[in-house]
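With one protein chain held back, the other chains of the complex are shown just where they sit.
Up next is chain A:
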Amino acid sequence: MFDFVSPFKLRDRGIMGMNQRNFSYIGRYNDRALYPNVDDKLKTKNLAIDCGIAVPDLLGVVRFQFEVNRVFEILENHNGFCIKPAKGSGGKGILVILKTDENGYMKASGDYVPREEVVRHITNILAGLFSLGGAADVAVIEALIQFDPTFKGLSHEGVPDIRIIIFQGYPMMAMLRLATHASDGKANLHQGAVGVGIDIATGKAKRAVQFDRPITHHPDTDKSFADVAIGNWDRMLNLAAGCYEMSGLKYLGADIVLDKEKGPLVLELNARPGLAIQIANGMGMLPRLKHIETIDHRRIASIEDRVAYAKSHFND
């Protein structure tokens, strides 16, 4: 537990710490007035639709307590769905229902929940239980992702997603996040999900970590990460880079899922993306951040130009 590494060594490797992220990047580049664009998922969704960014379908919104029962009308037409708080953070308060049948609503874990559970969950969302600062919230009902068979056997009990960090519109570092039994179907690395570093240039896996330590095989399915490659990588990078114009934030994390039919969809944006991506990639972010800072940003580069630039400069 108490073995430390020299801070100079970390600095040499270009690893960014939390204080530097907060002060030198988030604080300096992200205008606080723009935070609602990413903190309010309903707003994000509407912005994305306006900007032509692909997102999962919006099935409905529950704004008031008396509307709660209406959710079942919406749900009747859709088998699987996902209920999330518009202002939730860190994946809190997301209820994923895979299918409905006579037993009730089946969660991703295979457990059934009764109708009352769904009502209670929405009630909690409306009361602000999961939102930042406990503000009153709305519940967003989204279509379920039919996740791409590429990731079969890689993600256990949960949807895999790809986190891409975008700085000044340039996709800069990426990782694939795979749920494990330990993470209880969640894709957050600190809860035990596996992070697989992805080469920006090729979309191929570099290395994988769980609990900040390197691993080579998925702990639950024992599948090797060595030949993981993300299909449609260019489209994914373009989608991620487009989130810069859409949100206005200069330092940004985009969580993208790969849908079987619709291709890459932006699931969530994050104005304060974590630092575990460095561990998954086995490298620090600072050299790339500093590189992008030296680019002359007065001439506005198109999304395609930025992606091409990133692919040629950030290959490992």
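Heads up, the rule we're going with is that contacts are C-beta pairs under 8 Å (C-beta built on N, C-alpha and C of every residue); 3 or more make two chains touch, one makes a residue touch a chain; residues count from 1.
Methods note: contacts and distances are computed from a predicted model.
S.K.: Match the chain absent from this complex view to the correct UniProt protein name in "Cellobiose ABC transporter membrane protein", "2-oxoisovalerate dehydrogenase subunit beta", "Inactive transglutaminase family protein" or "Oxidoreductase".
M.R.: Protein name of the absent chain (UniProt record): "Inactive transglutaminase family protein".
S.K.: Decide which residue listed in A:N79, A:Q146 or A:Q191 touches the omitted chain of the complex.
M.R.: A:Q191
S.K.: Give the residue, chosen from A:P214, A:G231 or A:P287, that touches the chain omitted from the document.
M.R.: The one listed residue touching the chain not shown is A:P214.
S.K.: Pick from A:L10, A:L34, A:V113 or A:A201: which residue touches the chain that isn't shown?
M.R.: Of the listed residues, the one touching the omitted chain is A:L10.
S.K.: Counting contacts across the full complex, list the positions on chain A that touch the omitted chain.
M.R.: 1-7, 9-11, 13, 15, 17-20, 23-24, 65, 92-93, 116, 119-120, 123-124, 127-130, 134, 184, 191, 209, 212-214, 278-279, 282-284
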